[in-house]
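What you see is the complex with one protein chain gone and the rest in place.
Coming up: subunit A.
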Amino acid sequence: MILAIRLPGRTALKNGQQNKRLRHAVEGVSLWLSVMLMLFVHPLYAEASLSGSADVENAGILRFVDDAGRWQEPALVLDSEFDIRVSGLIADSRLSRSFRNTGDQWREGVFVFPLPDDASVYGLTMKVGERTIVGKVRPKPEARKIYETAKKEGRHAANVEQQRPNLFTARVANIPPGETVTVDLQFQQPVQYRAGEFELRLPTTLTPRYMPGTPVAGTSSQWEGGWSVPTTQVPDASAISPFTVLPGDVDANSHRARIQMKIDAGLPLARVFSPSHRLESRQDGQAVMVTPEGGDVLMNRDFVVRWRPLAGQEPTAAVFHQRWKDEDYLMTMLVPGTGPVRSVPRELVFVIDTSGSMAGESIRQAQAALERGLDTLKRDDRFNIIRFSSQAHAMFMQPVPATGTNLARARRYVAGLNADGGTEMASALSLAMEQSEPFEETAGARVRQLVFITDGAVGNEAALFRQIRTGLKNQRLFTVGIGSAPNMHFMREAARWGRGTYTAIQDPSDVRGPLDTLFSAMESPVLTNIDVQWPGQTGQAESFPRRPGDLFAGDPLIQVVRGSAPAGELKISALKADGSTWQKTLDLQQAAEGVGIGRQWAREKIDSLLDAGNLTGGEVDKALVTELAVAHGLMSPYTSFVAVDETPVRGQTDPLSTEQLPTLLPKGSTSGMLRYPQTATYGPLMTALGLTGLMFAAAIVLLQRREVA
């Protein structure tokens, strides 16, 4: 086009002056001018094509991409509402997720989201306009099939699956343009009670997880919409790696949660507070109503609420009873209190995660936590620091005495840590566990403990738990969760397998409290060899956890049992730190009526069945877990919820497009995700088309000439 404009000008000049040299010069100049003009024109039409979309492509921010890898405007707006009721030791929550379709096409929404790691999901309802469809528990493959069939037939459908104990996938099919489909999830979780303080944690997003192993080739057909591809060590990596975006990248109303909480603790409360959010709370009779200040909260960090009973009124024992389907269920809690603690010399190995997911606020919290840990060392203690990202590196070859010089060196080392690289936890664990001879944990001998400071952002938790179980021997493992959205499933289970305890830090100002509790608890377990005797005939009552682990200072002993009536006495005996026997009886007749205890029992039983499978290294009894989960209407690794409508709403000719909803990047962490840019031009295509066209034209011309001739 430009060349065409230039040509007449050039001919005019040529006619005016016959000088050949000048013609060449003018030609050269005009060619250059046209080049310059093109450089000038190019940005204009590039801009014109961009003006259609509201946002300009930005490196470092993920956008939705379609099959061709092109940018796509997200159409689904996500709205969440938590309604939590705490009564006694169990918190019951209803989580409403609305998927509003702002596009002009039918959509399927896929959303990977976290729930508390000890949550038992027991209900799903789907609401479309005025209609409410109640979901059912089905074995996982069956539920998925029902959902896919309904999706294909154009019916409303919703399906929620468990990927990890704290990670779920919701699928909602056939959301009409401009309309909203709401999925209500009901779940319950036990309230944490430690050192006289209750805590409830609701995760709202997840820290992008590291997937160790090498990518498995040829798996793109099984792609489920994550940023990661399946690897040799994490075969389901794509299902647990939702895209992470900044709050500014989603609709202004999307990814906000309304939270309403009612705490009916059954005893007067001194204080309700949150280390993560500012709260508004008001007394309502016995109960306390709690909402975050300022209404909706961004779903970019865990919502943590703690409450403390009035001093002197802290519970020391509690019994709850529920009769469900002609069976008696009891839940008991017993706080042994702080016994005499024997101070024995320790060997502490701090393992600190310096992987990329820790970048930002997290690494500073981890450094603060580690420094706090160094403070607790006594002169007889020995210590070492191991940092890991893609590789593990120990500061000292061997654990060293906690002398002033060594501590000063350690502090400098800690201050200089920065976060990048992968999260190869396995190598760090084996380095930490094998660095020293196994110790006998007897009175007088040195006790060896590992403190693991991490955000737990890995995809291969199960393998790590196995490694901890087999490699730890007489050492104990304690975990400290870091960041706005730590993987609490990892913290809890790693500590459980490591016969230790765990804690999590919310923000830099919160480092001291939880850590001091942990470090003082670490001095020594209060009770070991705990034995629980239920009244009645032996073997009749089935209680969980089957073999209670060692209790640390401030930890309660919680048991859930089926088949024991609220009568008689519960006998508990254990070994105290100084070697003497500790005994306690609990009168079960005082049991208060509770709810959800049957479900809690079923959940504990499922967990113990899963453990048994992992322990023997063999297969989990899938049939038994499925049966139990279906009977109690629970979500499990092998059962999921599905709700389908009966009548089709989407015509078979209307297309349905699937949209993966992203999660928000946890607050304070640094975004590291970069989308591959578009790196091809239409040049070759246009050249090829042009050449073909020209050849075609030439062929016609030749043919015509031949005809004329």
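The criterion applied here is as follows: contacts are C-beta pairs under 8 Å (C-beta built on N, C-alpha and C of every residue); 3 or more make two chains touch, one makes a residue touch a chain; residues count from 1.
Convention: contacts and distances are computed from a predicted model.
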| item | value |
| --- | --- |
| Absent chain [UniProt protein name; select from "Allophanate hydrolase", "Putrescine-binding periplasmic protein", "LPXTG-site transpeptidase family protein" or "Acyl-CoA dehydrogenase"] | "LPXTG-site transpeptidase family protein" |
| Which residue of A:S80, A:S228 or A:N384 touches the chain not shown here | A:S228 |
| Contact partner of the left-out chain, one of A:D251, A:D264, A:D420 or A:D621 | A:D420 |
| Contact residue for the chain not shown (choose from A:Q189, A:N300 or A:S357) | A:S357 |
| Subunit A residues touching the omitted chain (full complex) | 1, 3, 35-36, 38-40, 42-43, 46, 56-57, 59-60, 62, 65, 67-70, 208, 210, 220, 223, 225-229, 238, 243, 355-357, 359, 390, 419-422, 670, 672-694, 696-697, 700-701, 704 |
